[in-house]
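With one protein chain held back, the other chains of the complex are shown just where they sit.
Now for chain A:
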Amino acid sequence: MAERIIELRDISKSYGQVYALGGVNLSVDRGEVVGLIGDNGAGKSTLIKILSGVVKPTSGEILVRGKPVTGWSAARSRDAGIETVFQDRALAVQQTIVRNIFMGRELTGWLGWLKVNKEIEEASRLMREIGFTSKVFTPHSIVGQLSGGERQGVAIARAIYKKAELIVLDEPTTALSLTETAKVFHFVRQVRASGRSILFIGHNIHHVFDIADRFVVLDRGKVAFTAGRSEVKSAEDLINFMEDLAHPGGLPGLHEAGDAGRAAR
């Protein structure tokens, strides 16, 4: 069995009286793409904030490569090789791709002067590693000129720098067109091929279904369902399952409505 990069055990988080998470288990193995699905308010954001150390869980245990960790923080998370690409894409859009990749960790030599050629070389290497190459832009291109999917590529290239082992992608395909989504999937596959793991968060089941090896469905702060790729026959299965979650007992005509909604997509 592949090495377990991180494991969250029985994680709970409450904000005062409100429970955001109530005893969630989640683990990611090396080289695995885990799709985390859940409706708005299911607790996805809280869970990844805990994973990246931004938010501390109320209770629960975090294990890095099988060993329990105490004093979990953003720095610990980074040390464990976890890099999070947040939903708002956190890029400086008026700057070049190179400047974004090396933001806050510029490659400098004597007296802080930039090693410009070294940075370009490194940036090119990172971009190739995730298959982020093109004839129309270079590491010198301004991020603002890139499309949404390509901007995700910059964020992913930045994340894999410094030996990241698990890349957490927070809704990377939200608000992207089909072509742009395809680009992001292309990057994700390349990252997996390089032996890194990915936690792919989304609420569009089709997006997650196409890319993940394993699915975890989160519902109202709890893991409602988890299955490997082989156990789920089609995206429709997942959709039906999610709809049953949303409306227990079922509503007449619900599945038809779901199919119609998917066809429209």
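A few comments on the model shown:
Here is the rule we go by: contacts are C-beta pairs under 8 Å (C-beta built on N, C-alpha and C of every residue); 3 or more make two chains touch, one makes a residue touch a chain; residues count from 1.
In the analysis below, contacts and distances are computed from a predicted model.
With the options "Ribose ABC transporter permease", "Multicomponent K+:H+ antiporter subunit G", "phenylalanine--tRNA ligase" or "G-D-S-L family lipolytic protein" in hand, the undepicted chain maps to the protein name "Ribose ABC transporter permease" (source: UniProt). Which of A:17, A:40, A:94 or A:230 touches the hidden chain is settled by the complete complex: it is A:94.
Check A:13, A:183 or A:207 against the missing chain and you find that the one touching it is A:183. Contacts to the hidden chain, counted on chain A, fall at residues 86, 88, 90-95, 99, 102-106, 108, 112-114, 116-117, 120-121, 124-125, 128-129, 131-145, 147, 149-150, 179, 182-183, 186, 190, 193-195.
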